[in-house]
Each structure stands twice: as structure tokens, then as C-alpha cells.
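Removed: one protein chain of the complex. Kept in place: all other protein chains.
This part shows chain A:
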Amino acid sequence: MLQTLEGGQNGPRLSVTTPLEEVEAAAAVTDVLVLDFDAFRDGRGFSLAAVLRERGYAGRLIAAGKVLPDQARHLRRSGFDAVELAPGADTTAWDRMDQAFSASYQPAVDPAPTIWQRRRAASNDRDLDALADRLNRETAGKDASEIVKAALDPALGLRVGAISSFGAESAALLDIIASENRDVPVVFLETGQHFLQTLSYRTQLTKALGLTDVRLVTPDASEKATLDARDDLWKTNADACCDLRKVRPLARATAGFNALITGRKRYQASTRAKLKPFEVLDGVLRINPLANWDADDVEAWLDENDLPRHPLVEQGYRSIGCWPCTRAVQDGEDTRAGRWSGMDKVECGIHLGRRQVAA
């Protein structure tokens, strides 16, 4: 708070009309400086104080002369410690005006956190679990578009991205996202082992939906050289292969986001049976707008909106990952039965969280 002082203060006294160089020279040889305002309209004193502080003056800085209580905040935030008032002046008005605002937007000399800093802190330190609970409550009974819309509301201050495999069902979610905002970053894990059809489908769908920010994320080259130089890790250790090609690259690519939209659905696997539209995983809000959709819902959406299909769907593929670990499924089989078929594995790991990822 700006200190109010009664009566003339000691120390060199300069008018705010003094050129900056002279004020700096005076400040260099004193630890108390009084700047005298000839008129309250003459705002030079604010810049003089700010420059002195920014160039390292650490002594006391006192404002004097014609200043108004309404300038208390300006004085304090420009670097003044105190104001010299005539005996009997109304110090309550000074205190009141000094505290009239709970925050300021712009950074200045005073150390109080700015609105910008407080927003940032609020968005980093927020209680995501509480936010997820709230959003689950608020969107109960709402459709997928409204869930996406809620997540993208700028008032939440979330940094939102989406992840997509550009697989058999991906078009529905991407269409919903694109109709809200085509600029949402969409992360695609380029494992280097995708079917060629997936890659051409990615291009086709990106264009059809007008997505502007599809990011291809590849495994780290040196990690790959060490762990899987011959591209056959999947034969011996599928978990390690997924970790190298999906889990680690995703963690790197999504470090800048604190919210990720996924296309996961409860019906897809027993591991997903309790999926909610909003949940928190490793400090990131996961948004699952299609959580309660089933295969028929997806089918209906793709039909109604006339969206392009993944070329492998007509060959019996229902869930599509990397080619070595994906096969077509028969009628009556689970959708994801063709993933890591014959292995005790149903998830690649990107949706499991740190502790459950295979070593």
C-alpha cells in the first residue's frame, strides 16, 4: 500500500519536469528521492519512477505536490513508496482509492500478481477433478456436440487438443469437433506401422472436414534406434512397441494441452465400461463426447452426415490400429477383437495412465 506522510520529507527534491538524465544522476547518489508534481495532470512523474525502478534504483521514492487520491494506485504501481501530503489531508480517501481495484491487467513495477498471471495460475492449478465432476453434471443428458462445445468454451481457459487414430469410427467425432471449431489441434500418432489405407483416409478426412491443425507425431528417432532398429518389436513385445510408438510420443505431443478429446466409447471394451464424458488422467482433462454411443450410433451419424468411410471397413475391419496387430473381425465378434488378437492385451496404453503402462 502507498504510505501517506504528513509534512515536508527530507531528501533531494526534483520537479517531475526535470529531464530524465538529471533525475537519474540525482538518484545515483541518494537513497531517498522526492518527485514533485507541478500539476496532477502532468503524468511525467509516473514514467520517471518506472524508469528509475527498472534501471535499478532501490531507494525510497516519494511523490509530492499536486497529486490526487485517485492517483494513489498509479503512484504505487509506478514505483513510489509514499506520498507527501499537507497536514490535515484526508488520508482515508487515499487509502480507499489505493485499494479500489482488486487486480490490474498489466504488469507494472509493483509485485502484486497481475490478472494475466492469476488467470494462468488458475488454469494450471485448478482442481480438474472438480471441473470434470461439474462438467459431467452440467452436460448430463446432453448430446456429443454439446459436450464438445462445453469443453471448448473459452471461459474455461482450457488448452484443448484431440487425439484421433483416423480409424473405422473416427469420422464421427472429428466431424463433431470440426463443426464447433476446425482449428482444434488433432494429434495423430504416426507409428510408422499404419495401413496405407489409414494414411490416405487421414488425408481425405482432413480435407473433407476442413481440419486446419492435424499434427503427425512420430516416435523419437534415437529411442527407436535403440529399442526397435528393425521394426519388429511388435513380434516379441507388443506393449513395449506401443509404448515406443504411441504412449511416449503422445506424452510429448500433448504436453502443451491440459484437455484432450478422445473418441472412446463404453461399448468398445470392458476396460471402458465405466467411461464418463469428462474424467481426469495424469493431470489432464479427458473429454469423451461419445462415451455412451454404440456402434449403431456411429453408423447412423456417418450415414446422416454422409461422411467418408475408412477403406478397410468394407473388408471387415471394425477397429483399426497398426497393421501388424490388427485383423478383421467376424460377425458376432467384439469390435476390438481384431486388436492384438491372440494376446492378453486390449489397450495400447495411451488411455491407461502412467502407472499402468507396461514397462
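Just so we're on the same page, a residue touches a chain if its C-beta (ideal position, glycine included) is under 8 Å from a C-beta of that chain, and two chains touch if they have at least 3 such contacts; residues count from 1.
What we mean here is this: contacts and distances are computed from a predicted model.
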item	value
Protein name (UniProt record) of the chain left out of view, among "Branched-chain amino acid transport system ATP-binding protein", "Na+/H+ antiporter subunit G", "Nitrite/sulfite reductase" or "Transcriptional regulator"	"Nitrite/sulfite reductase"
From A:G59, A:G157 or A:P311, residue that would touch the chain that is not displayed	A:G157
Candidate in contact with the missing chain, chosen from A:R118, A:R134 or A:K235	A:R118
Omitted-chain contact residue, chosen from A:G11, A:G43 or A:P311	A:G43
Contacting the left-out chain in the complete assembly, out of A:S179, A:Q204 or A:S341	A:S179
Residue in contact with the excluded chain [from A:M97, A:V280 or A:L352]	A:M97
Positions on chain A where the hidden chain makes contact	20, 40-44, 46-48, 50-51, 54-55, 68, 70-71, 73-78, 90, 93, 96-97, 100-109, 115-120, 123, 152, 154-155, 157, 159, 179-183, 210
